[in-house]
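Note that one protein chain of the assembly has been removed; the remaining protein chains are unaltered in position.
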Amino acid sequence: MTVSSTRPPGTAEKVRPPRRSSPARRQNIAGWLFVAPFGLVFLTMLILPLGYAAYLSLFQKALIGGTRFVWFHNYVKAFHDPSFRDGVWFVIRFSLVLIPVQMAISLAMALILDLMVNRLAKFSRLMIFMPYAIPAVIGALMWGFLYSKNFGPLADIFSTFGAHAPDLLSSNLIFWGLFNVVTWQWAGYYMIILFAALQGIDPTLYEAARIDGASQWQIALRIKIPLVAPALLLILVFALIGTLQFFNEPKILQSLAAGAIPEDFTPNMYAYQQAFSLANYNYGSAISFSLGAVVFVCVYIFLFATRKRGSFLR
Amino acid sequence: MATLAGCGGDGNDSASGAGGGGKAANCTNKIQNKDAPVVTMWAWYPNMEKVVDNFNSQHDDVQVCWTNAGAGGDEYDKFQTAVSAGSGAPDVVMLEADRIPTFQVQDALVDLKDLGYEDVKANFSDGAWKDVSVGDGVYGAPVDGGPMGMIYRKDIFDKYQITPPTTWQEYEQAAQKVKDAGGPLFGDFPANQPAYVTALLYQNGAQPFDYSASDGGTIGIDLNSDQVKQVLDYWQGLTSKGLVGKQDQFTPEYISGVIGGDYATYLSAAWAPGYLQGAGVGEGADKGVWATAPMPQWDPGNPVQVNWGGSAFSVTKQADDPKLAAEVAFGVYADDASLKDGWQNQIIFPLNLKVLQDQAFVDYEVPFFSGQQANKEVYVPAANGYQGMTYTPIGQYFYTAFTKQIAAINDGKASGDQAADALQKDVEGYAKEQGFTVE
Partner (left out) sequence: MSADDAARGSSRNRRPRYLPLQILLGFLVVYFLIPFWWLIINSSKSSVGLFGGGNALWFSDDINYVENIRQLFTYGGGIYGRWLLNSALYAFVGGVGATVLAVLAGYGFAKYRFAGRRLAFAILLGAVMVPTTALVIPTFVLFAKIGLTNTIWAVILPTLLNPFGVYLMHVYARDAVPDELLDAARVDGAGELRTFLRIALPLMRPAIVTVLLLSVVASWNNYFLPLAMLSDNRLFPVTVGIGLWQSTASTYGAAGGQSLWSIIILGSLVSVVPLIIAFLTLQRYWQGGLSIGSLK
């Protein structure tokens, strides 16, 4: 996505300039016709619901007294609501810890696998990727069992050292309990993307470096990582968006750890509770939009910090 | 629209005719009389399929199309969304009594007073009717209740030479004794069961809520009374001393703890044996160790009986034919065969007086308790002494808020006293925001 500058000219962004006048018209119509089916779904399944949610968020609903128009009161309320603010703070903290670690693990795994060409590497690649194919419901269910103090393997392992196993579903440690589930689920996916990017690098670059006396370590640091930086950036942005919207894993683990994961644990969970448990679609929508604003700001800050802003939307 | 739902296509779908109006055309059960009008129903009793079959085989004029839309909270969320959306609700829905006002205030339930209530009035106690009523209206057909008792492990009690405590003071002493002797935890204080802890509050004479539908805009909230604080402080003491656990209940973790003898007692309701057996308790090494006794009391001279759980069948405003739906609500799970199946397997504790006064029920030697006459000794007296609770439209929010505070107590972040004050503030704020006048 950001590599247009390195690509040989001719294949890139340059969409063919129209040569005759009738093809230009043809371009117009055909182009829209190709895009139209998706455009229709896009309008009805994305723009319309978003617009409707924006509309809903301007009303206030109470069990007694019904619904009334309140302008932006729900947004003011959301940003003063400790439940929402604590939730936002949690997902930001979680992102700040999770994403760097997850990226480091994924990148390290990709580099190792890129280095090794044998059966073990091939097998490992597939196995590490496998959790991606597992529904979050089932992933959380499995880890919930594995965390068990009573019958999980953690208990066995720790008791051989005479220690008590940590309770990863307790309020104090739920952060790490979730951290592990998410890392397990997604690290392989990110690894595969980075691995594919590494495989796309021209091997003659390595040869040249080796002739210059570079070690594998130096090759990784000086050649490989810079060349996969665009892929790294892409997955960082996706990881950031996904983590700020954190929902599935905590919502599912909640059935095992209601005390540690309250209904307003993350902003998205809070929105869901307001909408579906308390029948307050209006406030739920306002929370969703407020969260959207937070996501936008965070992504923008991130892109600014990495000086790649605009490249996403080139 | 209704036709789209039947896409999976199977034989049962033909019964959809009378359900009509976009209702789910799929039934989990078999419709026996295909010409009769159909009433749709959500319920999660474990023997529901049998119960519905019993009903359908005995009725030519109406058939029940039943589905399990989820148990407890899952079902309420679905019903809530259907109510908000104005469509998608079944004709008859299973609700725990404490949820009825939440839906009643949204005008989602039908008053059954003139729809057959008089015919079955004598089958249930006044307390049972009170729990399903809001103001003067009756919004549910009572089915089962949850009179509470103290389930305990005889093996642990024998080993540490204790007898079932009758007061909360004795409960703590026994817990301390077991702990000092290196024994297991004595009980559990679960954050995910606010309804259970609420029952404990009532047991100390607390009256956390005051609400009646005729005065629908006013709600009394008294969650930081001395009685509430005493109970929460008591449990905070037990958890902080390590006498009881802090484990969420109905989780695999808790079940395995129960099986493994991690808890000497399990304060629970009459339906608990059915649940425990279903989860594999009492089948392995812990076979034959279970017994039950009355709940410990604050004031043994003045015992208070409490209730945890128990459900009713309510007729929704979206029902096409409320009268027919009411016939189902009152008729399902009211026949002898179904009731017997329910109580013999300890799945439900029926509120139907036919059963409660049946000697076979009272004297039943419960296999899970190794033949102990649990109904006679514990649950029937508890049910008879139960005075009812006051439920409000903000019950859903109250439970969420309470869960947070119980967790705070368990994490050592709040004393019982502080938790009660925080809870009062939180729930009061929500009630005001929802337009109620708070007293």
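By written order: A and B. Residues from 1 in each chain.
Simple rule for what comes next: a residue touches a chain if its C-beta (ideal position, glycine included) is under 8 Å from a C-beta of that chain, and two chains touch if they have at least 3 such contacts.
Predicted, not measured: the structure shown is a model, and the values here were computed from it.
*Asks:* Please pick, from A:M109, A:V182, A:A239 or A:A260, the residue that touches the omitted chain in the full complex.
*Replies:* If we include the chain that is not displayed, A:M109 is the one touching it.
*Asks:* From the list A:A197, A:A239 or A:I261, which touches the chain that is not on show?
*Replies:* Missing-chain contact among the listed residues: A:A197.
*Asks:* Identify the residue among B:D74, B:D226 or B:D299 that touches the chain left out of the display.
*Replies:* Of these options, the touching residue for the absent chain is B:D74.
*Asks:* Which is it among B:S57, B:S87, B:Q357 or B:T437 that touches the chain not included here?
*Replies:* The single option touching the absent chain is B:S87.
*Asks:* Residue-wise, where is chain B in contact with the chain that is not depicted?
*Replies:* Counting only chain B, the missing chain is touched by 1, 4-5, 7-8, 22, 24, 26, 28-29, 42, 44-47, 49, 67-74, 78, 81-82, 84-88, 144, 146, 250-252, 255-256, 259-260, 268-269, 271-272, 274-275, 277-281, 283-285, 309, 311, 345-348.
*Asks:* Touching residues of chain A against the unshown chain: what are they?
*Replies:* Its contact residues with the unshown chain are 1, 3, 7, 11-13, 15-18, 26-35, 37-39, 41-42, 44-46, 48-50, 52-53, 56, 108-109, 111-113, 115-118, 120-121, 123-124, 126-139, 141-143, 145-146, 148, 150-153, 156, 184, 188, 192-193, 195-197, 199-200, 210, 215-220, 227-228, 230-231, 234-235, 241-242, 245, 247-248, 251-252, 255, 268, 271-272, 275-276, 281, 284-285, 288, 291-292, 295-296, 299, 312-313.
In this text, only the chains that are shown with their structure count from here on.
*Asks:* Name, in rising order, each residue of chain B that touches chain A in their complex.
*Replies:* Chain B reaches chain A through residues 73, 76-77, 80-81, 83-84, 105-106, 190-192, 216-217, 246, 248, 251-253, 256-257, 260, 262, 393-394, 396-397, 400, 403-404, 406-407, 410-411, 433-436.
*Asks:* Okay, in this complex, where on chain A does chain B touch?
*Replies:* 62-65, 144-145, 148-151, 169-172, 255-260, 262-263, 273, 276-279, 281
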